[in-house]
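The complex appears here without one of its protein chains, the remainder shown in place.
Take a look at chain A:
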Amino acid sequence: MDKEVAVQSLTDTMAKFTSYIGKRLPTDVKQKLADLRTLETNPLAKSIYDSMAENQEAADKLDRPSCQDTGVIQYFISAGAKFPLLGELEEILQNATLGATKIGPLRHNAVETFDEKNTGTNTGSKIPWLDWEIVPDSDCATIDVYMAGGGCTLPGKATVLMPGQGYEGVTEFVFDVITSRGVNACPPLLVGVGVSTSVETAARLSKRAILRPVNSKNPNANAALMEELLEEGLNEVGIGPQGLTGNNSVMGVNIESSARHPSTIGVAVSTGCWAHRRGKIRFNADLSYEVLSHEGVVL
C-alpha cells in the first residue's frame, strides 16, 4: 500500500472507531451493567438502571453519542517498534479526533489552558492525549481509545504514602475517594488503582487499570486479593447508581502496580463512570484490524 493511502486508511478507521465508542458501550461493561441491574432490589435504583438501558438502546437506534460529554480524547498506544506507521501515528490520531468530532458529532471539549478558549475541534496542545508503550520486535499496534469525561475525571486523586501506612493506607485512600467525590461521578464506577512509587507513576497506572476488562484479575495473588476485597467492601457501602443508594457501588476494582522506592508508596485512583466509553483495536502491519472491546462491530 502506498504510504499516503495507508495513512488515510488508518486515519479513517480510527476516526470511525473513536466516534463509535461514544455511542455503544464495550461488551464487558454492557454485561456488567445488565448483571448489576438484575441484582438490584431498591426500587429507585432499579428505575435508574432502567433509564440507563433505555438510553443505550436509544443511542444505538438513533446513532448518537450516549452521553453528551464525549470527553477529552485519549489514546493509549502499544505499538510494535516495527509498526510501519509508527512515526505517523501522532498526526494520524490528531486527524482521527478531528474526523470523529464531525462524524459523532462529539462535543467540543478542548479548552486551551491560560488562553481559556475552547478550540472547537477537540484538538489542542497535547490533545488528544497520547500514552505510548513500544513493543520490541512487533509490527502490530494496539490502541485503546478513552473518552475522559469531566464527571468521571473529577474524582481522580494521587498521593504518596509512607510505608508505615502500608496497604491499609491504600485501602483508606481508595474508600475516601470513592465515598466522597466518587458519589457524583455517575456510579456504579469502574475503579482504577495504581500502586507504585510516586504520584505520576501511580496516576498513569491507575488510568491503565480502568482500560482493563471489568472482570479481569491482576496476575499477582496479593493484588488480586486486594481487588476483590476492595470491590466487595465498596459494594457493601451500597452507593447505588447515581449515589442514590442500592445493593452495589462499583462495576469493579482493577489494580495496576510497579516496584516502588523502599521509603514510598505512591497511590492513585482513576474512575470510569457507568457509561465507560473505551475501545480496544489491534492493527496488523497491513492495516487489517480487529476490534477487541466490542462484539459485532461494523465500522
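One rule holds in what follows: contacts are C-beta pairs under 8 Å (C-beta built on N, C-alpha and C of every residue); 3 or more make two chains touch, one makes a residue touch a chain; residues count from 1.
To be clear about the criterion, contacts and distances are computed from a predicted model.
Selecting from "Core component of ECF transporter", "Sigma-70 family RNA polymerase sigma factor", "L(+)-tartrate dehydratase subunit beta" or "Iron complex transport system permease protein", the unshown chain of this assembly corresponds to "L(+)-tartrate dehydratase subunit beta" (UniProt protein name).
Checked against the full complex, the candidates A:P84, A:P128 or A:P241 give a single residue touching the omitted chain, namely A:P241.
Residue-level contact of chain A with the missing chain is found at 44, 47-48, 51-52, 54-55, 58-59, 62, 64-70, 104-109, 118, 120, 150-151, 154, 163, 166-168, 170-172, 175, 179-180, 183-186, 222, 225-226, 229-230, 233, 236-239, 241-245, 273-275.
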